[in-house]
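Missing here is one protein chain; the remaining ones are kept as they sit in the complex.
Which chain is which? They are A, B and C, in the order written, and residues in each are numbered from 1.
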Amino acid sequence: MAGNSIGQVFRVTTFGESHGIALGCIVDGVPPGIPLTEADIQHDLDRRRPGTSRYTTQRREPDQVKILSGVFEGVTTGTSIGLLIENTDQRSQDYGAIKDLFRPGHADYTYEQKYGLRDYRGGGRSSARETAMRVAAGAIAKKYLQMKHGIVVRGYLAQIGDVACELKDWNIVEENPFFCPDASKLEALDELMRGLKKEGDSIGAKVTVLAENVPPGLGEPVFDRLDADLAHALMSINAVKGVEIGDGFAVINQRGSQHRDEIRANGFQSNHAGGILGGISSGQTISANLAMKPTSSITVPGNTITRDGEEVEMITKGRHDPCVGIRAVPIAEAMMAIVLMDHLLRQRAQNGDVNSSVPRW
Amino acid sequence: MAGNSIGQVFRVTTFGESHGIALGCIVDGVPPGIPLTEADIQHDLDRRRPGTSRYTTQRREPDQVKILSGVFEGVTTGTSIGLLIENTDQRSQDYGAIKDLFRPGHADYTYEQKYGLRDYRGGGRSSARETAMRVAAGAIAKKYLQMKHGIVVRGYLAQIGDVACELKDWNIVEENPFFCPDASKLEALDELMRGLKKEGDSIGAKVTVLAENVPPGLGEPVFDRLDADLAHALMSINAVKGVEIGDGFAVINQRGSQHRDEIRANGFQSNHAGGILGGISSGQTISANLAMKPTSSITVPGNTITRDGEEVEMITKGRHDPCVGIRAVPIAEAMMAIVLMDHLLRQRAQNGDVNSSVPRW
Amino acid sequence: MAGNSIGQVFRVTTFGESHGIALGCIVDGVPPGIPLTEADIQHDLDRRRPGTSRYTTQRREPDQVKILSGVFEGVTTGTSIGLLIENTDQRSQDYGAIKDLFRPGHADYTYEQKYGLRDYRGGGRSSARETAMRVAAGAIAKKYLQMKHGIVVRGYLAQIGDVACELKDWNIVEENPFFCPDASKLEALDELMRGLKKEGDSIGAKVTVLAENVPPGLGEPVFDRLDADLAHALMSINAVKGVEIGDGFAVINQRGSQHRDEIRANGFQSNHAGGILGGISSGQTISANLAMKPTSSITVPGNTITRDGEEVEMITKGRHDPCVGIRAVPIAEAMMAIVLMDHLLRQRAQNGDVNSSVPRW
Partner (left out) sequence: MAGNSIGQVFRVTTFGESHGIALGCIVDGVPPGIPLTEADIQHDLDRRRPGTSRYTTQRREPDQVKILSGVFEGVTTGTSIGLLIENTDQRSQDYGAIKDLFRPGHADYTYEQKYGLRDYRGGGRSSARETAMRVAAGAIAKKYLQMKHGIVVRGYLAQIGDVACELKDWNIVEENPFFCPDASKLEALDELMRGLKKEGDSIGAKVTVLAENVPPGLGEPVFDRLDADLAHALMSINAVKGVEIGDGFAVINQRGSQHRDEIRANGFQSNHAGGILGGISSGQTISANLAMKPTSSITVPGNTITRDGEEVEMITKGRHDPCVGIRAVPIAEAMMAIVLMDHLLRQRAQNGDVNSSVPRW
């Protein structure tokens, strides 16, 4: 079956091409009685929106979301919620040049192989524009998680190129165009971006997402473990090439005596596991890292072929981010929120409201 | 819903606890007419089986699989295939000591939080013993992939601790107890293992899995991309904390001009993408890396609490691997094969046998 | 999980309330390359539309469908198709009176029990207005079925009250307001309707749907048999209380020697089975009957209670059909087409294009 849905109880289904008429989604399974307005959703859409800084694509879209159903008298009704964003800045003429060739590093070739044809306007469905609806659906999940469980899902840019940013201050994350949590790195990032603009090149990035206050017990062994479903959701974001939970790839060189998180009466003594043990949340903060590849939409010339197999050299014109990782923070938060929301409801389905005699922290 | 199934068209559902009566699975959606015998499945089970080398747990089980349905006159019938492995070496008495405490780094605490109770015998359902049925189901997928499409799925141990193993020779992978592809590293690995045995400690590992000859077009945007479903399947293996596709986390410091795989008339000029673009297979070799944490079943004492919240110090007795990554190679292969098989059938569902005019390699 | 989706490969997800802003749906899994325009969909929407005859509700909505995605240069692209119908005739004021009571025979009480609240405007999500999106999605399925396989799905009104209508002439079905296939019954139906209008009462109906030229092999034993999935889809239509396949309830008094459809070299000699044996299509015409209850929106006074449990007598004012079965014909066709489409693709997924040596008719 086709793959435009995610989640089982909290289920998000999306549609929309980069240069089509509109983007939309249906969010099914939302518990009734949750206060919800368009403003709740718009906030995260604005964080993701292109054109908000000089480091991201200059495409300017208001990305104004409309709630078409499932909300009545200010609260969710439990029926499916329809969301819509109209595309206002379509400029199809920009993209005619790529109609008959396969941009290297893009999905042009694979979409054509899969479907036998493709919507070549701005990448069609393969464009990162699609992620707007992820952010919209994720905003509903975030609201529920916060309201009902005090769960906070938030992320930051952890690295661009060789500039690593440590989590020093959540407050500055929303106040700089990089979602960088380390004020001392802003200048280096700025310089890096300016250099890339000049070269017409792009660079990769690492994004970190955390979920605090997640209750223990979420995750469905043995295949739909919480970490497995997070890996699925995060890897499904455009340009992601790697996902880590907790210590991630650093575990390769760790000893068991070092990695295992010991427990005392006051709780876990460390969090190498990233909040997930045996695929089930432990009550500790859940942490994940994403590796995002450098965008292939650059002005450095590259070799490719046309649909007829002829070799050509090409550059990508137009409005593009030198680092797609920058705008990925709200998207990664949304995907983590969607997974947590879904698993909270799945846990409730089988196990009800957990009420064991086990000590909790 | 509970999570003991994986795949949509080729759908695998498993059951079984470490020290229960039996492990089993149902494989649904297998195309009819595929020759299949128990020997086809047994081969990979033997590769995964504990007790085959001095480096892995000394639990000795024949792990003899029985096909209970879905095969008639030597070929699959298209109906659901039931597989069964009886547990013969249960030794429940070994595990009574851990009944009332939560082994650090294990799923004891989280299972108890999730379900309010747990089968404490050998970890119950959270034991890696469960992966035997993944390997069994994966063997069916591997056979189909090889027979119908010439696809070869195979893996190797890429690193243990700080001993990295390059892919030098597929032939030796099956001939050493580490699945190591680099003869020059066998001694270092042996020494590392012996040291860990002595210390009663364990270590992490990195496993690489490749799929060659995968046709282009597999993967279902935007959520069930091939890389997303691989990440899900691989992260669902016990002890996995990270998954990479292609260059993985190395992309963070790559330029777009360096990462994108250029195309010429004779095909792609590199494979940084790991065979997947826009979530769809490109026809190149698919590559994935897994980071496996060091097992927490060690004899180095560790702190934890009992079910009543009392602090205790504990060690894990019994038969355990110092590096669970060693036996993970056949499991990782199985999970990749299951995902590819499922996506081949999903692709056929919507798009039929691909027959486009696009050049193929 | 919530239930606003149907189908597995060809998957339809809908949203929208009777008096909300819009109705919409996402159709996922549509094979690429199918010519599709809004006019293809509009035709069936117009057949279902209220206000087209004096026998159906006088609510006047153009029900103009927009295709928002998934179609490019006139053909489907294989990506998800977004469809939208804006509600133009909302008249919320009509419905304020029922805000605090449960109309007998309606879903007011059960929605309130399920969700703890409800959108009381015109029945909200429980209104038959929701079926517009079923018809829209079904039109895509019908087009594919006809184009690729020559399958014709069509239905007729088989009975209203005690006026039974035999299938005498397909040509007149679209030419009378009842979808009646028997010209000799039109006057009796007209008289029956006029009597009901006068009495302010309503009546039940029986609808028959047929699918011709369905290839053998569709249906997925043992639970998703073709007849089981048809029963699910048809019973999910508002007001349906019974579903029959083939001879249906008449089999209770049949002998085996009479019911079984014998086979000769020229094919089946009868079709008591309604085209489905063992849950799989046989290649014969598939037939189903639906029993539709009389609508409870009548002006005959009835007893009920308020949300506070107080007893009241009520009548339903406003624009309502005396027989909802009349407009159900296009809806029943749509649901059958959606199921057949889904099963064609599911069959292709596991079994490929059937190519056996079995004789076919």
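The definition used in the following text is that a contact is a pair of C-beta atoms (placed from the backbone, for glycine too) under 8 Å apart; a residue touches a chain by one contact, two chains touch by 3 or more.
All values reported here derive from a predicted model rather than from experimental measurement.
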Pick from C:Asp28, C:Asp63, C:Asp182 or C:Asp247: which residue touches the chain that isn't shown? C:Asp247
Pick from C:Gly78, C:Gly138, C:Pro181 or C:Gly217: which residue touches the chain that isn't shown? C:Gly217
The listed residue (C:Gln64, C:Thr88 or C:Gln113) that touches the chain absent from the view is C:Gln113
Of the listed residues C:Lys168, C:Lys197 or C:Arg307, which contacts the missing chain in the full complex? C:Arg307
Please give every residue of subunit B in contact with the chain that is not shown. 1-2, 4-5, 8-9, 11, 13-17, 20-26, 28-29, 32-33, 66-70, 72, 75, 77-82, 84, 114-119, 121, 124-125
Note that subunit A touches the chain not displayed via residues 1, 8-9, 29-32, 78-79, 221, 345-346, 348-353
List the residues of subunit C that touch the chain left out of this view. 1-6, 8-9, 14, 102, 104-107, 109-117, 125-126, 130, 159-162, 196, 201-206, 216-225, 227-236, 238, 240-265, 269, 272-274, 276-283, 289, 291-298, 300, 302-305, 307-311, 346-347, 349-351, 354-360
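Just so it is clear, only the chains that are shown with their structure count from here on.
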Skim through the chains and flag the pair connected by the most C-beta pairs in contact. A-B
Rounded to a whole Å, what is the gap between the Cα centroids of subunit A and subunit C? 38
Going by the contact rule already set, what residues in subunit B reach two or more other chains? 1, 8-9, 221, 346, 349-351
